[in-house]
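One protein chain is absent from this view; the other protein chains keep their places.
Chain naming follows the written order as A and B, and within any one chain the residues start at number 1.
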Amino acid sequence: MKVVGARIPRYDGVAHVTGRTTYVDDVRVPGTLWVKALRSPHHHAGITKLDTSKAEAMDGVHAVITWQDVPLLVYGHLSALGIPADEPLLAKDDARYMGQPIALVAAENEDLAAEAVSRIDVEFEERPALTDVRQAFDAGAPEAHHEGNWYKHFEDEMDRRQIRKGDIEWAFDNADTIVQGVYRPAAIEHCPVETQVCQVVPEPSGRLTIYSCTQALYFSMGVVAAHLQVPLNKLKVVGGTTGGGFGGKNDTATETVCSLLAMKSGRPVKWRWTREEEFLCSSTRAPWHMEIADAVTKDGWILGRKMLTLHDAGAYSRFSPYGVTKHSFHHTGAYTIPNLQFDGYVVYTNRVPTTSMRGFGVTSISFAVETHMSRVADVLGIDPYEIRLKNANRIGDTSPNGIVYTDPSTVSTIQVIAESTGHELPAEYRTMTNEPREGEWRPEHLVAQVGNPEEH
Amino acid sequence: MATVSLDPSTATEVLRPGSEQEAIAAFGDGKDVLVVGGGTIVMPELTYRRLQPTRALLLKDAGLAGVTRDGSRVTIGATTPIEELVGLPAPIGPCAANIADVEIRSQATVAGNLCAGEGYEAPRGDLQGAFLAVGATVRSAGEGGIREEPLEDFLSKRRERLALSISYDEPSAGAFAGLDRPHTHDFTALAVSGARSADGTIRLAATGVGGWGVRLPSAEAEVAEIHPRVIDWGHVPRSAGDDPDGTAALQDVTLHDDAIASAWYRAKVLPVLVRRVLTEMKESA
Partner (left out) sequence: MNLTVNGTRHEIESPLLTPLLDVLREELGITGAKAGCHQGGCGACTVLIDGEPRRSCLMPVGYADGGEITTVEGLGTPDDLSRIQQAFIHHYAAQCGYCTSGMLLAGQAYIDRGGTGDEEAIQTALGGHVCRCTGYSKIVEAVAAAARGDSFDVTETAVGKHTTMATGGAE
């Protein structure tokens, strides 16, 4: 390897410490208009009237856009992964989360833009809002989404990500005890120090230059091109300089609408979110509701796991089905459990759509799995290190989705942790390796499900 | 380039008095004028367009800053930066040190903090509690002219007055106990300040209990009953049973839910903070 282990100075280190790094907000283009958004004040409401004429008539206002200005209003950012489109770029018939953008104004200065937004004539008909994923399945629950309250387009139009492995009934029939737990990590704000921001310049050539803080430049370029129905070569995206993203700048949240405003006004435009918008309206890491039931023996073998996950996608799909899929692959964590019953739902609520954030889908499951392992250890009266080593992934074991582990590091990692925390391990755990199981580490219930790498 | 400046045609008239007299004259009766101390509370309101004043008073160059002493009487000018209070004895010093960070404390003014409004259900004005506990008076200008009055009377009218200075007699003991998260920029969820004057009277006050800072007369009465003023603390034999449990303070407040903490949580914590303050003052007897 040429880079790993090398000591290379940051290419942008000098620029960062001298204030020379040019972030999107630092780009200076004469004649740039300031953008402000009209956002839904309601969690869930029909839009019964939208009249932007008074805003458009104001001196110094150069463009106002609504859903009518968008060539392709609904485009699925991950349709290439089979996730159908469901979210309009700007709200049309209804608003499904507080903060959803309905219209945008480009004006000579920030004050004018804000004043123009306040003059947009909009009327709503409030609807009941669904905010708790656990209520999504109740008869009579508010309908958060036009397709119902959970996503129904996994493979073969399944309404959940499902994993079945081995014989879960056998596991639960043969357990000495069942250990249950419910895990509910809350939403997390990415909160980068740089808020969402975008500057678009319409070029005389007819192209658009888009200064973007996106984490995914080519991806965002494709999204903009699709909404605008223009070929990719019409867009020049200048990116790669982001003041923190952590997964929250993958949504292409500003680039398309700024492009539309630049095209409509013929002027450069800039939209910089306030910190309040960032907290109230930007996508977050999703809150999850996870339930685990483990069938365990009194000497610490986990025979089987049943798991139910409700992922709060907020008002629209975005990347959530992908996140739940990744999540499902990791629901045994660093451990081998031969009998599995996993069901994961992407649940819609009338909250800000959730998105990727460091370890998308996997961070949540890791939290639940590790906490649950400790809970199992506690219930059985077994040392939490030993129970982990006992059930650890070994060469030849398979993940929930059938990947064969060729060199899993669970054993060595836990041994290192034990040593650094001064936790004494009995000899057989201290000398354990990740070699394929044998002897007492290869009980009957594992024999059928796991094998040697050559068998796969 | 994009500009965020205000449209000049509706720009606020900005006044920069250079002396106390000029400030008082510019303030007038206080109607239709925005007072700017350090700007730490007011500037975000302007930026986010929640305030659009026709006139604003920039006070920092009006000579209203400074801490002076006359015997045991301390007088703090209205625009004294909060950072200058950090070394003072409890409750004022620790209360000031608990506010934000050194940069904000150096910009924010004492009177700005005392005059803070209720702010979107987030408690501000932490210093109100500390100054109530030391029995401070406030000299202010406004309708009816200049007057000096106890802080508790000033607080209910603070938004209509121009504070000029705060005065108090140094207590013989004091303590401050605040509940907040371990982050520089969290608002204090709840805080109790206590002070013991030279004659042994205990005063207690709290902030984060809804509205603005208030005295805790029921908690004070409880302490006074058990430890009458005339008795020297050092000679009163004490046992655990003599100590008030602080729950009397709950009668003096109307607790509220907000983004920082629930009323239920505040009700659990208030007596604890009262006890801590009393214990700390006892131990410095």
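The rule we apply is simple: contacts are C-beta pairs under 8 Å (C-beta built on N, C-alpha and C of every residue); 3 or more make two chains touch, one makes a residue touch a chain.
Quick caveat, the model's predicted, so the values are computed rather than measured.
From the options B:V33, B:I76, B:A100 or B:M281, the residue with contact to the unseen chain in the full assembly is B:A100.
Annotation: of B:A23, B:A56 or B:L162, B:A56 touches the absent chain (contact as defined above). Checked against the full complex, the candidates A:G19, A:P231 or A:G439 give a single residue touching the omitted chain, namely A:G19. For the chain missing from the display, the contacting residue among A:G76, A:G99 or A:P192 is A:P192, taking the whole complex into account. Although one chain is not displayed, its contacts with chain B can still be listed: residues 1-6, 8, 11-12, 14, 16, 36, 38-40, 43-44, 46-48, 56, 58, 60, 100-104, 106-107, 184-185.
Although one chain is not drawn, its touching partners on chain A can still be listed: residues 1-10, 12-23, 25-26, 28, 190-195, 242-246, 272, 274-275.
The rule is short, and it goes like this: only the chains that are shown with their structure count from here on.
Of all residues in chain B, those touching chain A in their complex are 1-7, 10, 48-49. Here chain A touches chain B in the complex through residues 28-34, 108-112, 114, 270, 274, 276, going by the rule given at the top.
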